[in-house]
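The other protein chains are all here in position, but one chain of the complex has been omitted.
Order of writing sets the labels: A and B. Residues in every chain begin at 1.
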Amino acid sequence: MMQEMTPEEIKEKKPYLDWSLSEEEYDYICDKLLHRLPNYTETGLFSAMWSEHCSYKKSKPVLRLFPTKGPRILQGPGEGAGVVDIGDGQAVVFKAESHNHPTAVEPYQGAATGVGGILRDVFSMGARPVATLDSLHFGELDDAHTRWLLNETVAGIGGYGNCMGIPTVGGELTFDDIYKGNPVMNAMSVGLLDVKDMQKGLAQGEGNAVMYVGAKTGRDGIHGATFASHSFDSEHESQRSAVQVGDPFMEKLLLEACLELTQKHADWLVGIQDMGAAGIVSSSSEMASEGKSGMELNLDLVPQRESGMSAYEIMLSESQERMLLCVKKGHEEDVKKIFDFYDLDAVVIGRITSGHNYVLRHHGEVVCDIPVTSLTEDVLEEPSEEKQPQHMIDDAAKPAWEPEITDLAKTYKQMLAQPTIASKEMFTQTYDSMVRTSTVVGPGEDSGVLRVRGTHKGIAMTTDGNGRFIYLDPEIGGKRAVVEAASNIIASGAEPLAITDCLNFGNPNEPEVFWELHHSVMGIAKACEVLETPVVSGNVSLYNETDDKSIYPTPMVGMVGLVKNLDHLVRDSFQEAGDDLYLVGQTGADYAGSELQKMLTGEISGSLNDLDLDHIKDYQKRLLAQMEAGHVASAHDLSEGGLAVSLAESSFGHGIGAEVACDLTSAELFSETPGRFLVSVPSEYSAEFAAALAGDAVKIGQTAGDSLKLTLQDQAADLPVAELKQIWEEALPCLMKSKD
Amino acid sequence: MKFAVIQFPGSNCDIDLYEALHTVCGADVAYVPSKESSLDGFDAVMLPGGFSYGDYLRAGAIARFTNIMPAIVEMAKAGKPVFGTCNGFQILTEASLLPGALKRNDSLKFVCKTVELEVVNNDTIFTSEYQKGEKINLPIAHADGSFYADLETLQKIEDNGQVVFRYSKENPNGSLNNIAGITNERGNVLGMMPHPERAVEALLGNTDGLRLFKSILDHAEVKA
Partner (left out) sequence: MTTVRIYVTYKQSVFDPQGEAITNSIHSLGHDEVKGVKVGKFFDVTIEEGDKPVAETVKEISEELLVNFNMETYSYKILEEE
């Protein structure tokens, strides 16, 4: 074990620089917060809590732009997860989190613990997690290492989620070379809550107990928080070491024990929080800070599975499957009894004190005595320089790329075989999507839908985040991400309620990257305001780069919506032959950043056209009303690959084809103008539908036969559905089998 | 008729079974934690799917030593209906209430999909509501569902008519003789890898499992 440095040695040798604390921050802490030099343990705690991952010091100024309030919002950002009222005394609770760096290093455990962490955030609010979604972005599949990363990541998500017994009902999986060294792995958890059972991460009341429950503490992931606040450097492979191992069986027990406590004995509890990044120190200091309390902890009482752990290691360990509780004095044994039933440790490790200090004792000595807020509220926000990316300025000066399609059938088939477009079933089939028998719509459709037991309601959920658009224009791309999510929700017949987000970006010290962050948040905020979907929770993952090459700015939007009556749930697939087909929303020349552009030119370039958010909101509302009236047979939103892909996907479900005759050119068939839908309407409702959507919907044909017969402005094609489906189904299994 | 749905640490399809019986079939059901040792007052015992004890060592290997197991064995001896799906089937084989064993799927991956089954034997308390030879669709969700028994045991199972369900279109896990579900010799204990409790409501897309529960409700016990 390292000999701990003295405060003077720390000041002189500056070991904190390796832990991501800057000299300015260190000096500020000494001079303005402590009025003395911190010891080794204290310096370690500051390094962790002042890291970007824990403090959001660079991103906070930007995150303030998000609209976070609304009539249904019971809890916005700042707690374990966001809480949104769905009526009948119930709420939906959700949050998304990124686990990019751990997944790049040890994909199975990185992904598994990513799922584990986000589940704890949801049940720390007193909600039972009922569904998981994941948003994954990898490099191209011609690389053996990428194939391995993908297989292991999917195995980790399934391994954890299946064992927990929580269905994985949706998500997205895309491929771009830019993610090669930096895969993006975001997990979203959705839970249900009886509003009266809602909990918070709060510790207060002098004499109340601080109780540690769950798995024992080991040396896992020490410096995981600072690990995620650092880019990878290919020269330093040894950096890649701090990955935790998850135990979903332990977490299942922890979940049941915590819910028993929060649902049946809330009167014993003051607050509860999960131990995630920076383990004990972050959860305890945040809870104390929230309660404006002082706290004293005795580290000798922390259950440990390794011997000889220093105070620093105990506080910073990121061992999984642990929660921190603030329990009313006198009820400690009651709480312990609940956890004993599940064979889980439940130990009083400290108390709430008067005053505002955070005091740690170890081996009989005080090893830390600092103001609580010096770890939380007092963290200095860090201003960042920003500069518009040069490629945007260059692209604006160039003429827009116009696709040339000479053979429509060939391009169409090629598109369906693109990895980002092709069927993901080989992966989604390894997730249990049906456990707990509440999944009405599982993976593969626009959004996952769960029924709410005891009611006729459903909740719809989706994750969306097309990095290419944000790369080309962060602000417009940000708007598009929200519109895309809302379209997926509405396509199921649900009303969008709110969003969570994972902001995956490169190095924020690069002015161009920070500009991307700032402007994408502006775009997301604007769209959320207009579409009335506040941001209720979220996560920021920065430094997603290797050797100074950043990923595309990839903000993931996770949206939840409400299906008021499951009788009017709308599916993606054509239901009957003879239904009228409508294209809702105007199609423009939106090829920049499209799958077509990538497929035909191998690159992403150009400027994005802006969106009329108010207009989109307006016709989306009218469309939803038609769905709620039962006038719509099927609806599928248009995204990557445009109408071409939506048409094909809609035909695959029941093998029903279509006859389409319209004004679009073959290029426009692949345009990716956002906010559009392909809707099939039974002929008896067609007139009413057309009237309600007048000006924004065009009849383009009808469902018929077993092929897609297209008569466009410039070309025609007759494509058998069975053939297209086979191409679409076999693309990924074929690519994944390659031997390098 | 009162049903017990056992909850082992890590069981997670307990709610699926409970709701199928209670809400859909209107039956009298209660959860029984595996720490309990008595099943007095119950007429049938149901072992749910999930990951009891995390599937550590082998799926079902540790669950079969829980307090409740002797009572389950007694129920089986008394001819009462004992039903296990997925992890429940695994536990029943580990406890030797059913022959054979379930091993890792040939594909080595977890698989969740709907498969077609043939009802091979409708002369059991679990399948009386089906037609013999009927084809039904039921969901599966497992990583360790490949049924194995040595040649002698396999022959006995077949000869005794203990095979109740067989995978008819596609064998999703490599089970010998495409076996998806079997009973004990007496016919009162059924274990199956597919999840009939996930196919009892039209809302969720499939009701082929409903008749299995209806069959059980028609029978209180099987005489020795």
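A few comments on the model shown:
The working rule: a contact is a pair of C-beta atoms (placed from the backbone, for glycine too) under 8 Å apart; a residue touches a chain by one contact, two chains touch by 3 or more.
Owing to the predicted nature of the structure, the values given are computational and were not obtained by experimental measurement.
In the whole complex the chain that is left out makes contact with B.
Touching the chain that is not shown, out of B:77, B:104, B:186 or B:214: B:104 (per the contact rule at the top).
When the full complex is taken into account, the listed residue touching the unshown chain is B:93, out of B:34, B:66, B:93 or B:178. Across B:150, B:170 or B:218, the single residue that touches the chain missing here is B:150. For chain B, the residues touching the chain absent from view are 57-58, 61-62, 65, 93-94, 99-101, 103-108, 148-151, 153, 174.
Quick note on the criterion: only the chains that are shown with their structure count from here on.
Inter-chain centre distance (chain A to chain B, centres taken as mean C-alpha positions): 37 Å. Residues of chain A that touch chain B in their complex: 155, 158-159, 162-165, 247-250, 252-253, 341-343, 429-437, 439-440, 451, 453, 566. Contact residues on chain B toward chain A in their complex (touch as defined above): 9-13, 15-16, 19-20, 35, 49-51, 53-56, 109-113, 139, 141, 143, 195, 197-198, 201, 203-204.
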